[in-house]
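Omission of a single protein chain aside, the complex is shown with its protein chains in their original locations.
We just call them A, B and C in the order they show up, numbering each chain from 1.
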Amino acid sequence: MTLNKETLLNWYKKMLHTRFFESQVDAFFAKGMIHGTTHLSIGQEAFAIGSTAALHADDLITSTHRGHGECIGKDADLNRMMAELMGKSNGYCKGKGGSMHIADLEKGNLGANGVVGGGFAIAVGAALTQQMKKTGKVVLCFFGDGASNEGSFHEALNLASIWKLPVVFMCTNNHYGMSMSVSRSTAVANIADRAASYEMPGITVDGNDPIKVYEATLAAVERARSGEGPSIVEGITYRWLGHSKSDANRYRTKEEIEAWKDRCPIKAFEQYLIKNNIISQQESDEITAGAKDDIVRAVEFAQQGSYPGIETLEEDVYA
Amino acid sequence: MTLNKETLLNWYKKMLHTRFFESQVDAFFAKGMIHGTTHLSIGQEAFAIGSTAALHADDLITSTHRGHGECIGKDADLNRMMAELMGKSNGYCKGKGGSMHIADLEKGNLGANGVVGGGFAIAVGAALTQQMKKTGKVVLCFFGDGASNEGSFHEALNLASIWKLPVVFMCTNNHYGMSMSVSRSTAVANIADRAASYEMPGITVDGNDPIKVYEATLAAVERARSGEGPSIVEGITYRWLGHSKSDANRYRTKEEIEAWKDRCPIKAFEQYLIKNNIISQQESDEITAGAKDDIVRAVEFAQQGSYPGIETLEEDVYA
Amino acid sequence: MTMALITYKEAVRQAMQEEMRRDENVFLLGEDVGVYGGAFGVSLGMLEEFGEERVRDTPISEGVIAGAAAGAAVTGLRPIAEIMFSDFITIAMDSLVNQAAKMRYMFGGKAKVPMVLRMPGGSGTGAAAQHSQSLEAWLVHVPGLKVVMPSTPYDVKGLLKTAIRDDNPVVFIETKTVYNKKGEVPEEDYAIPFGVADIKRVGKDVTVFATGVMVHRSLEAAEILAKEGIDVEVIDPRTLVPFDKETLVKSVIKTGKLIIVHEACKRGGFGGEVAAEVMESEAFDYLDAPIKRVAGKNIPIPYCMELEKSAVPQVDDIVNAVREIV
Partner (left out) sequence: MTMALITYKEAVRQAMQEEMRRDENVFLLGEDVGVYGGAFGVSLGMLEEFGEERVRDTPISEGVIAGAAAGAAVTGLRPIAEIMFSDFITIAMDSLVNQAAKMRYMFGGKAKVPMVLRMPGGSGTGAAAQHSQSLEAWLVHVPGLKVVMPSTPYDVKGLLKTAIRDDNPVVFIETKTVYNKKGEVPEEDYAIPFGVADIKRVGKDVTVFATGVMVHRSLEAAEILAKEGIDVEVIDPRTLVPFDKETLVKSVIKTGKLIIVHEACKRGGFGGEVAAEVMESEAFDYLDAPIKRVAGKNIPIPYCMELEKSAVPQVDDIVNAVREIV
């Protein structure tokens, strides 16, 4: 596996972008500058970025309610993301979608989803297009541990398997679906164990290590691309913040959260890069500062945007 | 395992009842004396009867569109079954349900179901009642191989597992869901393999051997009754007739059908009983004749019944 | 135009075949649509012509049938997905309503979801409560969906072509009890635009607005009433979304009387919507009598044949309703 410096730094930057983007959103949310609800993936960046790194630029993804990282992994424009969250017309969805519905079809992002499990069938259909049109493209279908208990998971994985579709089911196992721990909600310990029901490979990796995530995803992607069908790739990680704004964290301990914060994927990756002499601390600081600036610019872009006019209200219901 | 003569003869009789009941239905259907649609289980009798034989009288079942056998296994009244199929007011559902909706709540039959996969969640809920009320009763949830690809299968089995509910999922694997063979529709070879996704035992047995079916079911039922949770029991069998009236059998060969007819579960069981000196040929003939007579009586009963009056049309929508 | 006399079912099949020949992006998926030809034989022979790649048997998984259609549509194919009975749309509602119908709007107009979800609806086959429903009212209530409900071979072929060519999710409800009814259909390619009602019978005394099989029953009723000197106009909207209000309003202005007939149960059915639309229109002032709905009873469909018949409007019910109003 040759991962050159440029590649690794790109990942690092995207992980930082995700972190800073979401920290900013969190702050804006607290101030009432972003409304509605938002689900932050702080602590989970390595899985989103390591996995999407295994894709070609024209491959596809379907994402979830907690999808900012995957979106950034798939090269989304931070400006338009921030604008969308602020409900502006220069946002990805012209202010009509918000955090849960960011889509970037040109870049192959078929959309986040407000319905848990809502993306499975869409990903399977998108993979069918690739197979029938022989595009050679692959679809990554992101979902959470909790989503694996929806019936849509089962129907989609079975169909993908029997049709040998080029789709990889990417489980962000952050230990909880809202307040339900995996051990309480799910009959198996690892979601990837369920691959057995669909005669596909299932692998569970450290979701906080972008290189491990990348390698596992790449293997599954290559398998899918070569026509051998779908797999499950599961990354074990942790959601640092509450599920959404309404979460008082009653279902877990401070100690547990702190222990996972100690395993910060971004810190760990920085240390890896420095220890392996890929970058210096100074370079890291510069990248970090640059990533922060990008978010400042995104905020500026968003703030300059206008709210969608009332005349757009009934537009775009039908093509 | 001590299965006394009386027990075995009871099974034999129920298998014959199922066969003759359905043959009669088939004939009536051809003559237009039974309308709508009907799904016959001829060839599958051993699984329905062997499995329900493992239950106590007050245990429960949920059944399917092809559920006459299970209904008979659960001691249904043949008269009221036939009357129901003829749409008569003395039928099980006062003529409002027909073949796909026969239910006998007093005997613990929570109903056939016209929706493939419609029974999974109901069975799980019924099992929850038994657990919460500590009744010691068990629920058998019958379903077909095809039904195992519905999302409802997945949601129900996961919930049953994590709550350790007293339910056993009984798969009548007759090789086809309408025209789709299991190998085309389903990612795994045996439906019981899917037990792995729910950390429950799964066993596949010869569905044409009522004793093997009984033994496997009994083990699963005892496990459930003792609070250890659900299992899958799958019986491999074969549907001799078309899926329903509209079936031209285009998806399978005559040879395949004939080969399975040679493995008639009723013939085989008769031979077993005779060979093991449990009954003589003469006794068998008598039982057979008696079973036929029971169907004749059922037809008489049904024919004497009246059609439900128009005044019943809007009755029983609400309790 | 050369006309051929074909069944409703054949018309559906021809529309699919011709569109699949015309556009390689069009394909069919659903339970037993291949060698079995669908539960009603609608797609018989299509597997032979188009092969397994384009006539796809699916497992019994309605959620993924509709959802995969949406995913395929949004990435460039034009799927025709079949739900074996419209009753099972219950299982596909999330894919259809929360995904397919909303994608375009949620994404700020970027997505196109050109899919057709075909399904036979209605009662009359003795298949009882879970195989006999008429659920079009649900779908009419979902922004982002178009809803089509053709009653004749001519309409079903022309509208299915339009549906397949449309860039939106279209729910296409076939009337199963008319599958074997014959009618004249042009041999040439034609398509019927959405949102154009068809006046199936011109009359001056009363407007009967009917959908699906009720169009046929209304026409029968009209013949009976004609003998009594009552001249009935029968309007078939053909598409419920978009809805051709204009044709209906004009007719009501002419006749002053409106009876709405549908098979779906009355409470919460499409009839209420139509009544309210007419009332909110300029036709209100021309109404000589209250608008009347003749619709299914508010009950699940019973099995027994006589009860089943009584559960939904029959010719007599329409005749009586007209007599009462004129």
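Rule of thumb we're sticking to: a residue touches a chain if its C-beta (ideal position, glycine included) is under 8 Å from a C-beta of that chain, and two chains touch if they have at least 3 such contacts.
All figures in this text were calculated on a predicted structure; none of them were measured in a lab.
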Full-assembly contacts of the left-out chain, visible side only, are chains A, B, C
Sort through B:Gly50, B:Gly73, B:Gly151 or B:Gly235 and give me the one touching the missing partner chain.
-> B:Gly151
Contacting the left-out chain in the complete assembly, out of A:Leu8, A:Leu40, A:Ala53 or A:Val116 | A:Val116
Hey, which subunit A residues sit against the chain that's not shown?
-> 35-37, 84, 87-88, 93, 95-98, 100-101, 113-118, 146-147, 149-152, 177-180, 184-186, 246-247, 250-251, 307-308, 310, 312-314, 317
Pick out the residues on subunit B that sit against the missing chain.
-> 60, 62, 91-97, 101, 103, 105, 110-111, 113-115, 118, 120-130, 132-133, 151-152, 155-156, 158-159, 162, 315-319
Can you name the residues of subunit C that touch the chain not displayed here?
-> 87-88, 90-91, 93-94, 97-98, 101-102, 105-106, 128-130, 135, 137-138, 140-144, 241, 264-265, 267-277, 279-280, 284, 290-293, 297-300, 302
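Quick note on the criterion: only the chains that are shown with their structure count from here on.
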By Cα centroid distance, the chain farthest from subunit A is B
Calculate how many whole Å lie between the centre of subunit B and the centre of subunit C, each centre taken as the average of the chain's C-alpha atoms.
-> 36
Taking each chain's centre as the mean position of its Cα atoms, how many Å separate subunit A from subunit C?
-> 40
Subunit A touches at least 2 other chains through residues 151-152, 155, 158, 162
Going through subunit C residue by residue, note those that touch at least 2 other chains and give them in order.
-> 59, 61, 63
